[in-house]
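Incomplete set of chains, arranged as in the complex.
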Amino acid sequence: MSDPALLRATGISKSFPGVLALDDVHLDLRPGEVLALVGENGAGKSTLLKLLSGIYRPDAGTMELDGAPMSPAGPRQANELGISVIHQEFHLMPDLTVAQNIFIGREPRRTGLIRDDELVRRATALFGRLGIPLDPRQPVSHLSVAGQQMVEIAKALSFDARVLIMDEPTAALTETEVATLFRIVRDFVSPRTGVIYVSHRMDEIKEISDRITVLRDGRYVDTLPTASTETRDVIAAMVGRQLETGVRPDPAAASDATGREVVLAVRGLSTRKLLKDVSFELHRGEILGFAGLMGAGRTEVARAIIGADRSTGVVEVRGKPVTVRNPADAVRHGIGYLSEDRKRYGLLLDQDVVRNVMLSSLPGMTRAGFVRDGDGRRAATEMVDRLSIRTPSVTQTARNLSGGNQQKVVLAKWLVRDCDVLIVDEPTRGIDVGAKDEIYGLLTSLAAQGKSIIVISSELPEVLRLADRIVVMCEGRVTGTLAGVDANQHDIMELATRFGADRSLVKTGDPA
Amino acid sequence: MTTPSTTPSTTTTGPAPKRATRPINRVGNRQQLQQVLAFAGLVVIFAFFSFASPYFLDWANVKGILLATAVTGIMALGATFVIATGGIDLSVGTGMTLCSVMTGVFLANLGLPLVVGVLGGLAIGALIGLLNGLNVSYLRLPPFIATLAMMMVAQGLSLVISGTKPIYFSEVGGFDQLAAGELVPGLPNAVLIFFVAAVIAGVTLSKTLTGRYALSIGSNEEATAISGVDVRRWKVVIYTVAGLFTGLAGVVMASRLNSAQPGLGLGYELEAIAAVVIGGTSLRGGKATILGTVIGALIMATLTNGLRIMSIPQEWQKVAVGIVIVLAVYADMLRRGKEA
Amino acid sequence: SGGGEAPGSGDKPYVALVSKGFQHQFWQAVKQGADDAAAELDVEVTFEGPETETEVEKQLTMLQTALDKGPDALGFAALDSEASIPMMTDASSRGIPVIAFDSGVESDVPVTTVSTDNLAASAEAAKHMAELVGSGKIAIIAHDQTSQTGQQRVEGFTQYIEENAPDIEIVDTQYAAGDQLKSADAAKVIMQAHPDLKGIYGANEGSAVGVVKAVQETGKAGELTVIGFDSGKAQMDAIRDGLMAGAITQDPIKMGYETVKAAVAAINGEELEPVVDSGFYWYDKTNIDDEDIAAVLYE
């Protein structure tokens, strides 16, 4: 194993005010391999990748590319060295078009003027090559999170890169896009290139990677060959102990909720853009899963229910039709919504954990009109404990948390608010395996206490694991409802691809 | 509204494994230290002028500075709320004038009792804010446009209502004492009112829903809305609160001049906004402190006063103020660390 | 003036006045005089002016629009006479007679000029200041550094003191935009920096009232000689209460009146004197209620 590594980092340390994010970490990427980088939320994965891509400078340690020392002064220089990065957080300009975003900084010009036609042509060619169905002329602000993720992927692949670094690229994707991505990755890997791949989805790592580097708590733990390592051992290395995950609760234990009171009924919900006549019922104590491909309209259903978007149709809460003009009305009726886009719809990035956690519950945390910050701090502290949010203190600014921990903060906000109906859209996006299990447990116990939960998720195992019943959508319509106990991935994919006669979306991957 | 339970009633099936976080220093203390240090720029400016002119550190002069700060300062307090939401309020200057004029109408023309007149002036301010708020949240106009329009309308109405003549309060007994009297001996009431208003504004910003939501909206309006806050309604409340301060500024102004001057007011909005921004409040919203605004207003007034007392020629005063503002804000940013 | 129907549409002759200002009481008094004349001579009059006396370009735009309305005569108080030459030429080519008021226009287009001599008026203020303080330090609070009136009212005053009162020193001149509050703050600062100050001259209404305010707020009433300019209720009250020694007033009402009168004469093709002096007056406690003085004062 002494061949020169394509990319090597040795003895890397990096600290932020209040946090030692990386402590003497190493990593080496061999030519022609896909190296997975795993670790719990806040373990330091993104920080390491940001060091490799020149966004941060290490406090200590060296980095080498092809045996030559490198220290990229900035992202641009990293690109020039042949390192292309897809960051966990999107770095897109919402007002610019897809094509403009992809080629920012590399605009083709003639006599000083940018040739937008050429830009679109190149983007179209790139999308064609990668098999990504996006309109290059569309402003990025019109895209869903998944769409934005695809733009980031396309952008990273538009460089002549030797090292492709991907920080949780699939967190926002459904299985179909994941399949597309894996095909892209396999196409990319050649004897002169390599990929560093970060994900919390163990099955993906199993499928795509050659070796796995494990970080724990900012420290290097081990590097394991994928083929000869059990997933449970990887997880054990990550969390430092054995953990049972991915086990579906005993079907018998899942009580049948359909007989109980209907707390939320949606009838004939339609939007101008996408939804057509969506109807379903949610029972007391039930977890209702929503599955579908990217753009199927699951998020739109949620947004329509809570009044974030205009829609027609009837929403009934406990049998009574209600008018929900905005999310405030929805919360008043006991319906909370956790968005899939935590940065845009979830977090106050510049405010601390306490203020984020308090946001939905502020009116209840006042006395005589004055906010009782003590309540907030207590709630936040409890949540940090309960959800294992890794932060130096509850007064840490949300922006400085790792992606997964940010997601936990958003979840904490809704747990504190304690709604009767909770709609969670991709609730475990970016959350590590261990914590995911804790959150599953949490949601299940919430349901057991009589709360009703809608889980929208692109991870079929997640839906299958959690849901009592599963609503499957395609192109804005409900194409079927399955009972959780006897649903399987195949049935769901079947329904999720039941397109109208007028259009068809060619499947690219085999939904595992 | 369902009453939110403060402690979530969910229970996990077992205690989550504790994970070590590694705190290096406590963030809380640092913030407190900052608030104390925020005076630094002001202190340096003060120290400089004290050396430069023997007359500067006289109590009479300091009182003069405080008095000069009062009206703009009160306006700046209100503007802080709007700026906290990421908006801007250009109507504070001429809005203040309209409130002066209406106070004049209530007291001098209609002969209403003092209290009623003063409350009337405040109410007009609130009304101006209300209209701004409605335009911003329900018509979804950009705050710049909504308040620019209000700035013009208020200016015009001041002239129309007053018949382009000052309204004098000479006949209204005691009105001038509102600003000039000294409840606290040695301290003009106008200054006292400013300080009290600042305390109220500070508590409102940091301890009430109005302030919290203002900061949240400024931080991330969409996220705040999705979190179940009725953003539109709260924006109306926030602009109305800001308007109340405009009204108070108008009343204090009228009392200090013992007249309502309908032609005044234009340009005060920039001064007020400058005070807010110099105080460290970000025009992008989400970050605001009342203490900062007070200091910002004091810095502006102290600079003008100090340069005048040094008899710097008028034309050079502007140049000096410009340069000092750059330096003061830059120093302040260095001190706070490169957050920018 | 103003009013519902568009001027010029009726059969009455239409006189458009473009002044240097609008909101100031001085200009409002000019407007009042013009309105009086309009009623008396049965003509239509409009009156406009920019917000401050520095806005040369705004005034030209107003003048342009006024010309486009096709008035029968135009009254114009130029903020900058050079800059308005092309407009004057334009007016004369359209055959519209121009009456200059307040200050002259260096052009032979205007058929007459109705004005006050600001230099002489401020020298008169200086004369009274010199008489009242005798010797020592005085200061000036003026409204505007760049406008003609602002400059002349300081210049006339300063010149007189320099030439005729060697014992008096003008220690500071500050400008505060004619804003009473800012003038008061500026005056207080000067008083602070010069504790032995004996007098302050406020060069227009806002400045003068601000100075009075400063004297009141510092409790130095009676210790300082305050001399003002223009009238207005606050200034008149201050003079009656002894806070202000006296002030110069021009006769803006007469100015407005004479301007319209001259315009009507020009429309009728009458010969006009090249200059109509609208005069200025010194007023103080002793003569403020005299009939001829009271007539030129405005609240």
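Order as written gives the chain letters A, B and C; numbering starts at 1 within each chain.
By our rule, a contact is a pair of C-beta atoms (placed from the backbone, for glycine too) under 8 Å apart; a residue touches a chain by one contact, two chains touch by 3 or more.
Nothing here was measured: the structure is a model prediction, and the numbers come from that model.
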item	value
Number of copies of each distinct protein chain, complete complex	A x1, B x2, C x1
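FYI, only the chains that are shown with their structure count from here on.
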item	value
Averaged-CA centre spacing for the pair subunit C and subunit B, given as whole angstrom	35
Centroid distance [mean C-alpha coordinates] between subunit B and subunit A, Å	41
Rounded Å distance, subunit A centre to subunit C centre (Cα mean)	71
Sites on subunit C at which at least two other chains make contact	none
Subunit B contact footprint on subunit C (complex, rising order)	22-25, 28, 51, 145, 171-175, 179-181, 185-186, 188-190, 192-193, 195, 206, 209, 213, 216-218, 232-234, 237, 299
In the complex with subunit C, residue positions of subunit B that touch it	53, 55-56, 58, 60-61, 64, 67-68, 71, 159, 164-166, 168, 170, 180, 188, 253, 256-259, 261-264, 266, 304-305, 308-311, 314-315
Subunit B - residues contacting subunit A, complex	1-13, 16-28, 203, 207-209, 212-213, 215-216, 219-220, 222-233, 286-287
